Each structure stands twice: as structure tokens, then as C-alpha cells.
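Here the complex is missing one protein chain, while the rest keep their positions.
When the chains are written out, they are named A and B in that same order, and each has its own residue count from 1.
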Amino acid sequence: MRILTGNDLKSGAVTWWTGQDWSLHVEDAVDVSGSEDEIASREEAARRVNVPYAIDAELHDGKPRPAHIKDRVRALGPTVRPDLTLKPADPDIGNWVI
Amino acid sequence: MYLYDQYDQAMVDARVEEFRDQARRRLEGKLSEDQFKPLRLMNGLYLQLHAYMLRVAIPYGTLNSRQMHALADIADKYDRGYGHFTTRQNIQYNWIKLEEAADLLADLAKDEMHAIQTSGNCIRNISSDHFAGAAADELVDPRPYAELLRQWSSFHPEFSYLPRKFKIAVIASDTDRAAMRLHDIGIQVVEQDGELGAAFYVGGGMGRTPMIAPCIKDFVPLDRLVTYSEAILRVYNRFGRRDNKYKARIKILVHEMGKDSFTQAVDEEFARMLDEGIEPPFAELERIRTFFEDPLFETGASEDIDRSDPDFALWVDRNTVAHKASGYVSAVISLKPVGGIPGDATSEQMRLMADLAKDYSFDELRVMHTQNIVLPHVRKADLHALWTALDEAGLGSPNLDTIEDIIACPGLDYCSLANARSIPVAQKISERFAANGKTEALGQLKLKISGCINACGHHHAGHIGILGVDKKGVENYQLLLGGSEAEDVSLAKITGPGFDEAGIVNAVETAADVYLREREDGERFLDTYRRIGMAPFKEALYG
Partner (left out) sequence: MDNMATENDRLIRYREDEAVDHAAVTVDSFLDQSSASAVRVEPGDDARELIPHLERLALVEVNFPAFGDGRGYSSARLLREAGYEGELRAVGDVLVDQVAYMRRCGFDAFDPDAPLDESDLEAALDRWPEVYQPAADSRTPIWTKRHA
């Protein structure tokens, strides 16, 4: 599947396209195969997202997981500072990234 | 140290307001991201892997305790309570919001700091010797020349859209502590017939095509320093390649033209510029020098150090450096605790370092390109009290220039350019050597890790270097041996096929063991490598 990501223009936070809006959580991302360019340019023009781009992802326990490690680190946060990631309480989250 | 006058302050304040206006226009959609990007970069603001990242300049690595306190306050107010000291004497904050960036810059400006030209295709923060003004071996303090060049290069109207970034380092001793010959311009202040001048090395750099800068002029009189720099920049701006980003640094121009033709082009430009009134009045250099006069060192300060505490004695041996004033040393605060993140400091640690600088080092701190902090002027008599306070805060690691004193770029944990993580490798190596007890025996061993070919972690210049690469979506690490960023500068060579994360930690230990087996009296790792060559290391690694 293809999922769409970018950064929030004001805060810089990593965001994912949910079909209606942008979420901080990659689990909320939806497949945009075929319509990624259209959504990306529309949303960027409306300044709801900054520099959007589509990436490959696979379903993992029913939720999208980016195919490449860089996008997984991006989705979670720095692996060396679990306290600063989106899932600070999940001891197994490292396995999801690597 | 240098203090702003009303002119400097007015310029920095104007820049903050310019950026505030640019950020507003971006948020309102009047500027596209393509148009805004070079503007925000010239104010140090990146869009990184997780968020906006701000790089704050620490010109020639020097700051006072008030400024270090301000950096700590910014970490708390605008970021997540910490900062990362970089290999070019800057500090980076990783979680900045665009809508707050102008306020952050305004806060910086209140304490005479800025993020001007810390990124972008312009002249970057001027770096220098972190022991400047303190080192026993320096000719003069190099920082006045760096400050003069800072002013010249700030908001330079002709050189703000160069082919690529441009880095300058200034030193004034034969010992190179600033990786001078791995800069676009490296300047060494030298003496000739009783007169001071500058030797210019041009076209060094790391990145994907590492090169050592050749000396293009062994003596430029100090009253021509700026004009000569301007001539170099003009030749570069006009003729540097713009067709390929990876061939756009001045090192490629020097290489393709040849050193002699390049020098001739600079000399011709210089000759034309001599009548253009580019050089500042010499009185300006003299004015700047007054800010860098020695603090009032106590005469007859005691040379004695009570070494009865072995932990303290080890720290003194490893982390203090000879000073030009008797009874004083420069003390290095390691930001490399075992298993820690190289170069990171919490706001609390920053405040402690600031307070200790005030108490023990004439209010001065330095940032090293090796991502540590220096208190440049510490009385030997105060060392024990200083060490005790540092040790309690986790800042007392006795590991300067050892294998645990690892340079590491932020890598894939933070950086959108990275291909592999650097920090976890650094953490595992420091843990390995702290556990196996070989650190002491290995002595000086400079280990440098980059998470991609851009080489922010200086892997080309490591006695041992590690380069992270992406091998079909999996992190892989190449091992390099034999580099040096110092006066014995050399570029490291790759050993062979790469390793996975566990494998690279083992490989480093294997290489270290070859050294321990093969070394002769007094040899550092680098010396042994240079004597015996790559073959014994390859044999042990892959044989």
C-alpha cells in the first residue's frame, strides 16, 4: 500500500493522511494508491501539510507499517530516546521500528 | 570575549525581524516552501526527520555563562529540555515549531547569540581552536581573526547564494585542533620575519569526496585577510560548479582547475580588489583584539594537585590540557558518558556547566568540534572541586580522546539525510570498551561515526571511522582506518565489506586488538596503522 506523509507547517510535527485529515499516528494512515499526487497537491496548496510525499507501507497487525526503516523511525521518534517517542510506555516498540 | 556593540545588536535584531516577516509570509502562503527553504536555512532552521530543527551558532566555539544559561532556557521553553552540540561548534535543538522560531531567535539575540548562516549555501559559522587563548602552544589567539571574518561574512550580499555551503576555520598553532585542513578555507595565523600573517589552505572537506586542503598562500599580511578571502569567494561563486550538487563544493573547483590555476585566478581577483576598499580599517582588528585579552590570571597559582583520589587523578590525567599560564589548565567536560548520546546535554547540565564556568573559568566556556565542552582557564587548585561537581551531575567521564570519546552525528534517529543510526553504535562501542577495560591501554584513539556519506560525524578523519549505509533497507556499517583531522591530517581507508550493528562493534574491538598486539613503544593506534598498513587489520577482520 501507499500512504501519504508530510509535516505540519506550523509545528513541524510528522503527520499522516487519514482520508479526511492529518494525524500524528501512522496507524491512522489510509491507502492512497493512485490518488497520492492529487491529495498531496490539494492539501499542500491549502497549507494543511508541508512537503507531502507518499511512501510504501505494509499492513502489520492490521495497521500500516512503513516499509523502510527511515519512515518507521520518522513515524515513531528517535529510537535512542524512547521517552520522546509517540509510544513512550511501549517496551516492544523498538521491534516495530527495526 | 567579544561583546556586541549597538551595531552588532542592531544587525542581529534586524535579522530576527526579517525572519519573523518571512515566517509570517510562509504561514500565510505568500512564500512557497521552495522559496522559503533557503531563507529558513540561512537562519539555521531545517525540516528534519521528526520536526523543525534549529542550529544555533556559537562563533569560534566561545560562550559565557549567561549565554549557556540562555541556551538552557531555550531548551526548556522551546524544545524538550536538551540540546545537541555539533562537530562545528554549534548547538542544535530538535523539536522547534515554525510558529515559535522567530521568538526563539529574539530570545537568542537578547544574549548576543543567533542562528545566522548556520545552514544554506553561504558562509557558515567560523570555527576555531577550542583552546584558543589558553593553549600553551599557540602563537596568538586566533579568535579575533575569526570574529573579523564573522562580521565580513554576515549578510554578505555577493556570497549568500553560493554553489554550496562554505566553511572556514581559523587556528594559530601548529597543533590543529579545528580540523582546519578539512574546511573550505583553513587559515593558520603564522609569523614571518616578526610579522603576523595568514596561511590559506583552500579546498578541503569531508562529505562524499573527502579532500585535504592544499596551501595556496603561505603568507597573506593580516591587513589583507578579508580582501584575500573575498577574492577566493568571488572565484568560487563565479566558477564553482552548479550543475551537480555533489560537485559544487570549492574542493571540486580547486581539484578540477588544479591548485596552481586556482591560486592564479584568486591572485588576479585579489590584485583587482586591492583598490576597492574591501579591507576593514586595521583599527577594527585592534578593537576586536581587546575583547580577547587574557583574563587576570593569578600569579604564582599553585602547581600542586592532590592526586590521592584515584578517580580524580584519572580525570586530571585524561581531561585536562596544558595552559599557557602557570598554575592553570584547560579542563574538558565530557559529553560522552558510557552508553550516552554523544554531544547531548540537558538544560540542567548546561546550567551546571555555566555556573562552574562562572566559578572556576573566568565565566568562559568553549564548544569542541569533538562535541565536548571546555572550561578554558581553571586553576589547578580548583580542579578537585570542579571535578566533584561534574561527577555528581554525570559529567565527569574521564575519557578525552579515548575510544569512548566518540564523535557521532545524529544519524537516522534524527536526520532526514541519514541512512543508518549512529548513536546506538556509539553507545554500544562505549559500553563494550567500558566493560572490557581496554580503554586505558588503547590510549589516544579517535573514533568517529557518520550515519551517511555526508560525513557530519567526520568518519574520514577518524583513527577508526564508521560509515553507516543503507543496504537494501537494512542498516550496514563500513569500517575505515587511518584518518586524522589534526596536523598529521590524513583520510581513512575502508577496510572491506560492511557489518551489521553487532558486527561493527566486534570489528572495532578486533581492530583495537590488532593494535594492542602489534604496537611498539609509544605508538598510538594511528601510528601503528601507518607503520604496519591495512593488511594485518584486514586479516583479523575478514581472514
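The rule is simple: contacts are C-beta pairs under 8 Å (C-beta built on N, C-alpha and C of every residue); 3 or more make two chains touch, one makes a residue touch a chain.
This one's a predicted model, so the numbers in the text were calculated from it and none came from an experiment.
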{"item": "Partner chains on view for the chain not depicted", "value": "B"}
{"item": "Identified contact with the non-displayed chain, of B:Arg287, B:Lys358, B:His384 or B:Lys428", "value": "B:Arg287"}
{"item": "Residue touching the undisplayed chain, where the options are B:Tyr78, B:Phe155 or B:Phe297", "value": "B:Phe155"}
{"item": "Touching the absent chain when the full complex is considered, from B:Pro38, B:Gly443 or B:Pro536", "value": "B:Pro38"}
{"item": "Residues of chain B in contact with the chain not shown", "value": "5, 7-8, 10-11, 14, 17-18, 21-22, 25, 30-31, 35, 38-39, 121, 151-152, 154-163, 226, 234, 237-238, 242, 272-273, 276-278, 280-281, 283-284, 287"}
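Here is the rule we go by: only the chains that are shown with their structure count from here on.
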{"item": "Touch list for chain B against partner chain A, complex", "value": "26-27, 29, 33, 47, 49-52, 80, 94-99, 341, 412-414, 416, 418-419, 421, 423-424, 427, 473-475"}
{"item": "Complex contacts: residues of chain A adjacent to chain B", "value": "7, 9-14, 44, 47, 50-51, 67-70, 73-74, 77-81, 84"}
